[in-house]
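The structure appears right after this line, and notes come after that.
Left out: one protein chain. Kept in place: all the others.
Entry: chain A
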Amino acid sequence: MTRITTYKDKKLLIIDDMPEMRSALRSQASSIGFEQISVCGNVRDALDTLRGGRFDVILCDYNLGPGTDGQQLLEHLRARRLISRGTLYIMVTAEKNYDSVITAAECLPDDYLLKPFTAETFRQRLERLLERKRRLARVDALQDAERWAEVVSACDEIIAARDRYLVDAMRIKGNALFMDGRYAEAEAFYREAIAMRPMPWARLGLARAQRQLGNNAARATLETLIAESPQLMAAYDLLGHVHADEGNTEAALRVLDSAAARSPRSLNRLRAIASVAEEAGDYARVQDSLDKVVRQTRHTPLRDPGDYARLGKALTVTDQADKALELVDDARSTFREDGGGPALAAIEALAHQRMGAPDKAAAALQRALDGDLGKLSPEALLTVANACLASGDSARGEELLKRAVQTNPEAKAVQLQVTRIMSEHGIADHAEKLVSDSVQEVVQLNNDAVRLGKEGRIGEAAAMLTAAADRLPGNLQIVANAAYALLVDMLASGSDATRLENARRFREHLRKESPGHRKLADIDALWARLQPEEGGG
């Protein structure tokens, strides 16, 4: 039935915060033939190890000590493309933890292993999962490349075969239809799946599609789902958002609170509560939720300057500017190395502004603007923009808002926040135009570059993309295209020091930010052709 795999050449990473479990798991793994085993006791080490090379199997405990868990780590890894779907990610849990069965299909582990388990169970499970990986290899590669239309047809082939991977393929297909923006098709597809069996993922998918279609049936779908699967936290989160979409923030918060009571430590839920509360202007609630998030993540790599920024803003709005300044001090020690600087200075500026100290505010804002804005997340850019608008520098503020939108033109949440910030500063009237112009500019840029490339004017395309990549270093699609265009140009018409340096810089930036980026292999191949002595480097 199954072929017996040898694990000698497979690389295994074990992540567990308990030393005795680490050594026990290691000896279990070596007893079934693994020879290349790395072990990590915390998320920080795990991230360092994963940056250093590719693993075939990751065995990660759900509990990773205060503030983090295996699910959050997986989301972090997927969001930053630090692992591809070719890597098996197995979550080890003490009980079937439904809280971890959250939202998007792209963030599910490949499987859960319930503790305690024997080496024999681990081996049997691995055999099966590797078999499934082989069957889904093409689908996985297409998902990694976000080629959703092709994911759908690849899944259709598996679905037609009606073998044991039928439901895996259905689940991926539903998600691919959704990601491709084919909501009506997704809705119909999920209905078919539910007719087969009312599987929770299918109901959740149906509700997601209905919400996108503006269909108010999403609410009823979710209420049914919650009645059937009261443990499925993602259903509460989505229902909260549905209520919020309908302007019923009170109901939204009630649902999210009831979910939070059941899994009080979930960062996603606390953040969801904060964002709904912020929309509702309920800043006390924002403070309450984000206080918890900040406390939980303070000493972990999952800490996010955005949480500090939003909490700081809530504190300034509720006349606790002194607390906001304390928060800034606290954050300074937390984000020493990784660019929390400008956002924190911006909160400081907002707090001083609120406390009636415009000079101090101006000085803090200047520090924010002197920082390296290129490295900021959209959320942090929004904070700095907010501080600029608060101090009256609307030109600079709007420029930063535009940059935040353009860093990830698909992120609707960022666009909503831009609109909200602008209305808070009384310039709601041209928020819509700013957002749509910003998005259009990036689309236009990519279209122009493609057109120039087709016309054989690759040098012009490369120059245009280089300028854009320097302005929007957070937009990795542009950075990748710039590196690619520069290399193609140099291969065609000879290289020079400046372009070579730019290509090198963009390639390194891309590798650092997103080692699994879909264009990296192409870029590496071009780079190797350009510099044969350096190999694929």
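Operating definition for what follows: a contact is a pair of C-beta atoms (placed from the backbone, for glycine too) under 8 Å apart; a residue touches a chain by one contact, two chains touch by 3 or more; residues count from 1.
Note that in this section contacts and distances are computed from a predicted model.
> Looking at UniProt, which of "Thioredoxin family protein", "Peptide/nickel transport system ATP-binding protein", "ABC transporter permease" or "histidine kinase" names the chain we cannot see?
"histidine kinase"
> Consider the whole complex, including the chain that is not shown, and state which of A:R128, A:R147, A:R254 or A:K360 touches that chain.
Missing-chain contact among the listed residues: A:R128.
> Considering the whole complex, not just the chains shown, which residues of chain A touch the missing one?
1, 18, 20-21, 24-25, 27-28, 31, 94-96, 98, 101, 112, 114-121, 124-125, 128, 164, 166-168, 197-200, 228-232, 262
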